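Every protein chain of the complex appears in place save one, which is left out.
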Amino acid sequence: MTSPTNAADSLLEVAAPSRSLRSDAWRRFRTNKLAMFGLFLVVLLMLIGIFGPYLVQDPQAQERLLFKTGPDATHWFGTDQVGRDVFARVVHGIRLSLFIGFLVTLLETTVGIALGAIAGWYGGWTDGVIMRIVDVLLALPYVLIAFALAAVFGYGVLPVVVTLVITSWLTTARVVRAGFLQAKVFDYVEAARAIGVPTRRIIVRHMLPNIIQPVLVLIAVGIGGAVLAESALSFLGVGVQEPTASLGLMIARSRSFFADAPGLLFFPGAAIVITVLGFLLIGDGLRDALDVRGDV
Amino acid sequence: MIRTKRWRAPLAGVFALALLASACGDSKDDSSSGTETTEATAKSGGEFIDGAQLVADNLTSYDPGLVQTLDESQVTTAVYDGLTDFDFTDKVNPVLKGDGAERFEPNADATVWTFTLKKDLEFSNGDPVLPSSYKFAWERNARAGFASPYGYLINFVKDGASLQEEGSTVTTLDSIVADDTALTLTVTLESANADFAAIVTHPFFGPLPQTLVEANLDDWGTTAMVGNGPFKMAAAANETEVVLVPNDKWDGNVEGDTKPKLDKLTFKIQKDPESAYTDFESGNLMSATIPSGKYSQALADHNNTVSSGTLGVYYFQFGFVNNPQLSDEVRDNSLLRKAISTAIDREQINAKVYENSRTLPTGVVMPGIPGYKADLCEFCSFDLEKAKGLMEDWKADGGTIDGPITINFNTGGGHEDVVSIVQENLKAIGIESTTDPISEKYFGTMADGGCRFCRAGWYADYPTYGNFSYDLFSTDSVGGNNNGSFSDPKYDELLASAQAETDDAKRAELYQEAESYLLNDKMAVVPFNWYTGDQVYADNVTGYDQPPLGLILWEKVGLK
Partner (left out) sequence: MLAFTVRRLFSLLVVIWGAVTLVFYLYYALPGDPAEIMAGGNNRNPDPAVVANIGAKYGLDDPIIVQYGRYMWGVVTWDFGESFKDGKPVTDIIAERTPASLRLATWAMALEASLGIFLGVLSAKRKGSLADSATTIGAAVVSAVPVFVLAFLFQQVTGVYANTHDWPSWARLPVQGIGPNQWYLFVVPSVEQFRYLIQPAIVLATVSTVVVARLQRTTMLETQKSDFVRTARAKGLSEGQITRRHTLRNALIPVVTFIGIDFGTLITAAILTETVFNWPGLGSRLVTALDGRDLPVLVGLTTVVVLIYGLVNLAVDLSYGWLDPRVRQSSRGAS
């Protein structure tokens, strides 16, 4: 349905930053070698995470008297200290890390955009309250929150996900808010408000595009950050427990066997590094590609 | 003694390593040997920096009335000597000798013991060690409000239980008579106990300097405690280390040592065995426990104590309260417990976690304990078919499992891997399980009713059968060292009759009967392995050994 205001609004859109930004950005991204490499890594890891677990051995099955062996034909990454196949565990670990990374980022981005938009759009008291909440949550190390939730929910994926969501939406909200504050004073936005375009339409068609760039970068970097944070929490003992295969947990246990079996540290460690690196490179690439300010 | 890995023995070191005698007999200064110490004698002096004994999570107090773990005992027994002590010169046949006591004798039916103290013994500050020092200490340690984990030991003494009762106003026992002029301590027991003189080797029964302790009754352990052992505290213990120096008022031990060799003994408190071992390998510590997974490397590269036999058992206990899945609270589940015990692949665990350094058990009690009988337990070796058969029998009898069972254990020390293997073993007979790792206050939490299928380890406090039965599985020990809260009147009865029996052979039989009931009837306990030594030490260290009771005689340790 095209009301007169909406029609007028569409005309105003012509004056707004154009959507051709998208194709420009993609071109720039495509030619950025590092960014494409990051994309390649991430796609590879996702394939491993999605299909891998169906193709590998049982990550819990223990060889009876074979343990801490190096890579060989049956066990591509060798066996761990109780005889489990390291390759299978790494694959399952990648799946878990990616799952948590994506889930956390999906939830925190939603919350962050919602609250950041509200704060930026309405300003005043609402903004003040939301920003105070952000400040308070930023002041607490997430470890604290994780342990508290673990005491209530028990150890496992749930306290990790909830903790990371609670602590990650803050940056997203700040960025979205800043974007909204900036866009609110654009001529075409003020004009749209003046002619009475509904708020929802303004936000969706004029404000959100303004924040897509920084938010996309945050998403990419955020997934990597969530993977690192989850491994840190597993390392501290809050998070999934043995015998679940988690990269952080595998690394924590591997320290004891480093002299005999360094692979127990390097394989899961490399998996984490590659995962985070992939997302970091994509994030950097996005930042460069979407930056409209020219020849930096 | 309870411990995460090692149990502390309250015995005040009965090491009879002959090394010391040959090493520093004379104090002639042998300057041609290029000694690096500035002391008068070659081969004595120097500072030993230990990284093997104290792990932060296992430490609550060094107070002799409160020590519970082997870690804490290493310090306490260096600072305090007791009435008696075991001479382990012959490791397999220890001899109980008087340490603070000149003589110790029971009456005809072992209901009254008389200890005659040596003359002119002093604490490190010059206060005399008198019978009243012992009486005071026992009564102070046994107070109900003090909540000593070994408080139940006072039950051996007549009316001792009255001190332990909650809210009790009793502060002194007439059954303990201290005659400071005649230097005798006469103790009337609650019931006949031929082993009482061995039991008083425990630090709980050591002496305390009355005036000083009275000024600090409950917090004595937080001060630089004054004692009568080979060493004294240079300062109060803190979070990073405990520093001891030789006590020049020490009267020697039961193995003939009269003077410590070291100038200074520093225990560095470790976060965990892994970081301690790394520090040892970096040259910053002179001893460390071998972490799980490093045995072959440690044995190849360093001096170690792995070949020392010790009197300790690593086991899991079934919780008998709040545990309807596994206990007999709702129905008799002994078949299920037997199935579980038979399904545990002990060889696999020993191979993977301990690199075959431990000994596979045939019961709770091990060789070296008087009365030990081989192959006592029928369900303590791995037999998958037998286990499955037992499961079938149990199910046919109406047994059902309604969900995963919980396995409790304390974190660190390689237990995670043991539990992983156990989980797979249980899966093989159709039992799912979840883990419950606990990092602090583990034993207290278990003893208070938290145990489902919980890990434990016990080093003998003194080499008696009773220490592996009464202290661990009797009704009296519930809330103390009985982690699973196992309580069975028939078992208690068997123990009581064994304890009262003065004939050694008959006593052994009765204890064996009790253990057989415990394992083959009730299957309340699942032994996993018997401990062996597990420490490494630096190349320039002499006299370092883990005796059967696990307590190192620090007076024998020296530096080349």
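Brief remarks on what is shown
We just call them A and B in the order they show up, numbering each chain from 1.
Everything below uses one rule, namely that a contact is a pair of C-beta atoms (placed from the backbone, for glycine too) under 8 Å apart; a residue touches a chain by one contact, two chains touch by 3 or more.
Please read all numbers here as calculations on a predicted model, not as lab measurements.
Between the chain not shown and the residues B:164, B:253, B:278 or B:342, the one that touches is B:278. The chain omitted from view is touched by exactly one of A:157, A:212 or A:277, namely A:277.
Although one chain is not drawn, its touching partners on subunit B can still be listed: residues 56, 60, 219, 222, 239-240, 268, 271, 275, 278-279, 281-284, 321-322, 408, 436, 438-441, 444-445, 448-450, 479.
For subunit A, the residues touching the absent chain in the complete assembly are 34, 119, 123-124, 127-128, 131-133, 135-145, 147-149, 151-152, 154, 181, 224, 228, 231-232, 235-237, 248, 251-252, 255, 258-259, 265, 269, 272-277, 280-281, 284, 293-296.
Just so it is clear, only the chains that are shown with their structure count from here on.
Centroids built from CA atoms put subunit B at 50 Å from subunit A.
Across the interface of their complex, subunit A is touched by residues 274, 291-294, 296-297, 345, 347-348, 351-353, 411, 414, 416-417, 419-421, 423-424, 435, 437, 439 of subunit B. The part of subunit A that touches subunit B in the complex is made up of residues 60-62, 64-65, 67-68, 81-83, 237, 241-243, 253, 255-257, 259-260.
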